[in-house]
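Worksheet for the structure shown next.
Only one protein chain is missing from this complex, and each of the others stays in its spot.
Labels A, B and C are assigned to the chains in the order they are written; within every chain, residues are numbered from 1.
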Amino acid sequence: MNLILDYYNYWIVVFLMMTGFYIVISANNLVKKVVGLNIFQTSVFMMYISMGKVAGGTAPIVVDDNTLYSNPLPHVLILTAIVVGVATTAVGLSLIIRIKRAYGTVEENEFEHEDDAI
Amino acid sequence: MNFLDIISSLLLFAGTFFAFSGAVGLFRFPDFFTRVHAASLTDSIAAILMIAGLLLQTSFDLNTAKLIFILVFLLITSPTASHALAKSARHGGLLLFTEKPTKQGGTNQDD
Amino acid sequence: MLEQNLAALPIILPLIAAPLAIILGRTMPIWILATLVSGCASIISLQLLDTVLTTGVISYAVGGWQAPWGIELRIDTANAFVLVAVTAISTLVLLFSKDSIVKEIDCSKHALFYTAHLLCLAGLSGILITGDAFNLFVFLEISSLATYTLVSLARDKRCLTAAFRYLVMGTIGATFILIGVGLLYMKTGTLNMLDLATRIDLYDSSRTINTGLAFIIVGVSIKLALFPLHMWLPPAYTHAPSAVTAFLASTATKVAVYVMVRFIFTIFGASYVFHSMGMETILMLFAIIAIFKCSYTAAMQKNVKSTLAYSSVAQIGYMVLGISLVNVTGLMSGLLHIFNHALMKGALFMAVGAVFYRLGSADISAFKGLGKRMPLTMAAFTLAGLSIIGVPLTVGFISKWYLVTAALEQSHWFIAAAVLGGSLLAVVYIGRILEAAYFQEPDEANVAKISEAPLSMLIPMWILVIANIYFGIDTSFTTEAAQHAAELLFQNGQVMEVKP
Partner (left out) sequence: MIEWIDLILLGMLALTALRVIFLKDLFAVVMLFGIYSFLSALVFIVLDAVDVAFTEAAVGAGISTVLMLGTLALTGRTEKENTHSKLLPILVVSVTGAALIYGTLDMPPFGNPDNPIHQHVAPRYIEDSPKEVGLPNMVTSVLASYRGFDTLGETVVVFSAAIGVLALLGIRREEDNNTPESGFKEHRVLQIVAKITIPLVILFALYVQFHGDFGPGGGFQAGVIAAAAFILYGLVFGLAKSMAVISPMFLRYMAASGVLLYAGVGLFSMMQGGNFLDYNLLASDPVAGQHYGILIIELGVGITVFAVMLTIFYAFASQTERSNIQ
C-alpha cells in the first residue's frame, strides 16, 4: 500500500509518457507525430514537477518565515524545457507545411514512397 | 461554518450543477447550434455562480479584485465566442436540425 | 577582463553574433561577421587548450554563483581538444560556404543560413564547455534547432523530409536525455556534473540510477547516430546543402560522442558503467555492426554524399569501439578519431561540395573523368579518402593504430581484425569514386561546364587536407592532448570533492 502511495504519481506519468512516445513512433501522419511529441514532452515535465512537490508545501513564493515551500529548481528547469518544446513544435510544423507543399501529402508512407522513386 | 460559507457553498454547488448540465448538453443535444448553447452555459451562468461563490471566500483583498476582473473578462469574451461560433457556422451553411437542406446547399452535418 | 572570461567566450561570441547578424541584414557583412567570430572562437579555444594543458582544469562560475547552485563552465583537456576541432572546422566551412551556398541555397536565405550556422556553433560550444547536465540539454536544443534549419535550407525537396525525420529523432533523443538527467537529479538533488559524480557513487546500485544511465546512453546514441539508431543521419547528410553537411558531419555527431564520453567517464564513472552495468559489450557489439553494415551500405550508394554519410556512421562505430575498450589507449583513440575524422570528413564533403558547385550533382556518375578536369579538388578528395581508409602518413592511420593497440592491450584479437576489415570496406567505397574520377571518361553533356573549383573553396579544403597529412606525420600535438584527456577522464569521478 505504501508502495502505491509513494509512487502512484510516477507510474501514471510513465504511462502518459509512453502513450505520447507510442503516438510519435507509430503515427503515420506528421501532425499527429508532432502532437505525440508534445504529449511525450509534457508528461516528462510532469515527472520533473512531481519530484519537486513537498507534501504540505506551498508554491515557492515567500509568504512568511515558517512556511514549507516546494522545490523551485524543477520548476525553473521545466519552464525552460516548455519553451524549448514550443520552439521545436514551431519548426516541426513549418517543416510539415513545406512538406505538404512539396509532396502534396503529410502521410509518411506516401512521401517515403515518392522519395524512393526519385 | 458561518453564514457566508453556507451561501458560498450553495453558489459553488449551483455553479457545478450548471457546468455539469452544460457538459451533458454538449453531448446529448441534436445539432451544432443547440450544442453551442449548452456549451455557453458553462461559460456564463456556471462561471458567474462559481466566481460569486469564491468571492465570498475571500477577505475582500487583492484576490477579490482579481476575481472580479476575471468575471468581467469572462462576461465579455464568452458570449462573443459563442456568437462568433454560431455566426460562422450559419455563414458556412450549417442548418438547424429542424431545417431541410435546400438546393442552394447547406448541410445538417456537424463535426 | 578577457583573460578571466576566456572560458565563456567561445559560447558568448557566436551567441551574440547571431542576433547581430539579423540586425545587420545584408549577406556580405553577415558573412564577414560570422567568419570573424568563428575565427576568434578558434583562436580562443587554442588558447584554452594551451592553458588547460599547462595549468590544469578551468572552472568558470556563470553569474558569479558557485557550483552546484549556479551553472559552472568547466574546461578540461577533453572538451578543449574537441572545441578546437569544432571551432576550426566551423571557420573553414564558413570560408568555404561563401561560394558553395550560392548554388545550393536561395539567395534570400543566405543571411538566415549564416545566422543558423552561428547559433549551431554557439550550441555546440555550449555543449562542450558546460559543466551542468541540464545546461547541456539547453545547448543541445539550440544546436539541434539550428541544425534542422540548416538541413532544410537546400533546394532539393527531399531535404524537408530528411529534416523532419531528424527533428523527430533528435527530439526523442533529447527527451530521453531529459528523462535520464531527471532521474539522476531526483536521486542526487544536483545537476552539476562533478557534484553528480560524487553523489552518484553513494547510490551506485540504485535502480533509478541504472535507468537514468540507460536513458542517457540511448538518448545520446540517437544524437550520435550509433547503429541501429542512425537512420536519420544518411538522408539528412545527403540532402542538406554541402556546406552544411561538411560542418555537421565533422562536428555535430562528434560533439555527441563527446557527450557520451562525458556522461560515462565523468558523471557515472567508468567502473560503474562498464563493470557493474556491462555496457561495454553492448556498445562494442553495436559499434562493430555499425562498422561493417554501414561501410557495406556505403559501398552500395549511387550518391557520393550518401556514401560518405554511411561512412560517417561507420566511423562513429570506431569512436564508440574505442570507448568500449575501457582502457586509456582505447579512449584516447576515440578522442583522437573525433578530431581526425573531423579533418577527413570536412575535407571530403568540401570536395563533394566543390563538385556539386560545378556540376549540380553529387552522383558517382558526375564524378566521371573529374581527375583531369578538377585535378586539385580530386587530389584533395583522394588524400582525404586515403585518410579515411587509414593509409600510413595520414591521420586516419594514427587513430586506427591506437585503436588496434588498445584492442591488443585487452587481447581482443577479433576487434583488431574488425578494424582492419572495416578499412578494407573503406577501400571499396572510396575506391569506387576514385575509379570513376580517374579511369572513366566524362559524360559528353558535362564536359563543357567542368572546370576547377574556385579558390575560396579550394583553400579551406586544402587546409584540411594538409592538416590530414601534417597531423599524420607530426602526431605529437594531437596524441599528447588526447592522451592527457583520456588519462584525466579515467581519473575523474573518483577524486572530486565539492565544497559544502
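Following the convention adopted for this analysis, a contact is a pair of C-beta atoms (placed from the backbone, for glycine too) under 8 Å apart; a residue touches a chain by one contact, two chains touch by 3 or more.
The shown structure was predicted, so the numbers you read here are calculated from the model rather than taken from an experiment.
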* Contacts of the hidden chain among displayed chains -> A, B, C
* To do: Just the residue numbers, please: which parts of chain B touch the chain that's not shown?
  => 73, 76-77, 80, 83-84, 87-88, 91, 111
* Asked: So which bits of chain A touch the chain we can't see?
  -> 5-23, 25-32, 34-36, 38-39, 42-43, 45-46, 49-62, 68-80, 82-91, 93-98, 100, 106-107, 109-110
* Kindly note down the residues of chain C that lie in touch with the hidden chain. => 1, 4-5, 8, 12, 15-16, 18-20, 22-23, 60-65, 68-71, 108-109, 112-113, 115-116, 119, 122, 126, 134-135, 138-139, 141-142, 145-146, 148-149, 152-153, 179, 183, 185-191, 199, 203, 206-212, 214-215
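We take it that only the chains that are shown with their structure count from here on.
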* Quick one: report the Å distance separating chain A from chain B, using the average Cα coordinate of each chain. => 30
* With chain centres defined as C-alpha means, what is the inter-centre distance between chain B and chain C in Å? -> 56
* Calculate how many whole Å lie between the centre of chain A and the centre of chain C, each centre taken as the average of the chain's C-alpha atoms. => 28
* Sites on chain B at which at least two other chains make contact -> none
* To do: Indicate the residues of chain A shared as contacts by at least two other chains.
  => none
* **chain C-touching residues of chain A, taken from the complex the two chains share** => 17, 21, 24-25, 30, 33, 37, 40-41, 44, 47-48, 51, 73-74, 77, 80-81, 84, 87-88, 91-92, 95-96, 98-99, 102-103, 111-112, 115, 118
* **chain A-facing residues of chain C, complex** => 134, 137-138, 141, 145, 148-149, 152, 157-158, 160-161, 163-164, 167-168, 171-172, 175, 178-179, 182, 185-186, 191, 235
